[in-house]
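Right after this comes chain A.
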Amino acid sequence: MLELRNVSTSYGPVGMLRGVNLSVGKGELVCLLGPNGAGKSTTFKALAGLLPLDGGEVVMMGQNVARLGTEKLAALGVGFVPEGRRLFPTLTVRDNLRLGYRASGCAIPFETRLGLIYELFPRVKERMGQLACTMSGGEQAMVALARALIGDPQMLIMDEPSLGLSPKLIDEYFETVARIHAEGKTVLLIEQNAETALSISDRGYLIVRGQIAVAGTRAQMLADDTIQHMYL
Partner candidate 1 sequence: MMSTALLDLKGLGIRFGGLVAVDGVDLTIRPSTITCIIGPNGAGKSTLFNLITGIYRPTSGQVLLKGEDITGQPAYRIAEKGIARTFQSSRLFDDLSILDNVIIGMHARTRTGVLTALLRPARAKRELEACAVEAEEILRVISDELYQRRYEPAGILPQADRRRLEIARALALKPQLILLDEPSSGMDDRDTAALMADIRRVMADRPGLSFLIIEHDMRLVADLPETVVVIDYGKKIAEGPFAEVRLMPRVQQAYLGQKAVEHA
Partner candidate 2 sequence: DRPTVKIGFIGPISGGNAAQGLGAKNGFLLAIEQANADPAQPFTVEPVVLDDASDPQTGVSAAMKLVNDPQVIAATGHWNSPVALATMPVFARFQVPLVIWGAISPDITKQNLLQVTRVTPTLLTENKPLAEWAVKDFGAKKIAVIADTSDYGKANADAFNEFVPASGGEIVSTDLLPVGSTDFRTILTALKGKNVDAVYFGGVITEAGILAKQMKEIGLDKPMIGISGFYDPEFISVAGDAASNAIVSYPSAAQTPKLAKMEADYTAKGFAEPESPYTKFAFDAANIIIAAAKEVGTEDKVKLAEAIRSGKFDGATGEITFDANGQTQTPIAIELKTVRDGKWTTYTKP
């Protein structure tokens, strides 16, 4: 479903990603871990086509992202939760969701999908008319995930979605992701919260200073020295 081949990027003269290889197969839940500033969000931007690549290529749903353009990805059935949620601040929650829905070209009626979203996040239902910028941090996180999910995507790509959630919500959030995955969706989860993230993942990658340092199945990852040292 997603493959990064030998991807390199830079910010101005400063190199960031160096030869990153990463793949997510259909129905897999893969997590990408890494310390602060390692290049996780940069990987997100690169695979979404938001950053020009210095080298390598990104293939998503069988299509070359650089050639296709970021705009087309949502319609291929990919839902995004960017770092920091990035809701549209002066749009209402409903409009934020509608944009996510329209982008997907989903055939199921909006209201039906909305019903499912309400089940996942009852809070969102209460706040449909509120401007996104006046929501609390956690509420924004819910809307961001809702916006990615509402178009019934086949694959979800999330950059630190659990940031700022209360412990209870984090649990629920990961449960939700696990459930979505169980329903057959492919997920790439970029996380800081290594333990919890690994607990629901099939496979994982660790990125350090712009390079993939460790890759493997959940068990391999959990047993890895570097990861042990870093997180556990």
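A few points about this structure:
What we mean here is this: a contact is a pair of C-beta atoms (placed from the backbone, for glycine too) under 8 Å apart; a residue touches a chain by one contact, two chains touch by 3 or more; residues count from 1.
For anyone wondering why these and not others, all candidates are chains of the complex that A comes from, given by their letters.
Only a predicted model underlies this, so the values are computations on that prediction, with no experimental measurement involved.
For chain A, the touching candidate in this complex is 1, chosen from 1 or 2.
Put simply, chain A touches candidate 1 in their complex at residues 35-37, 84, 123, 134-139, 141-142, 160, 163-172, 192, 194, 230-231.
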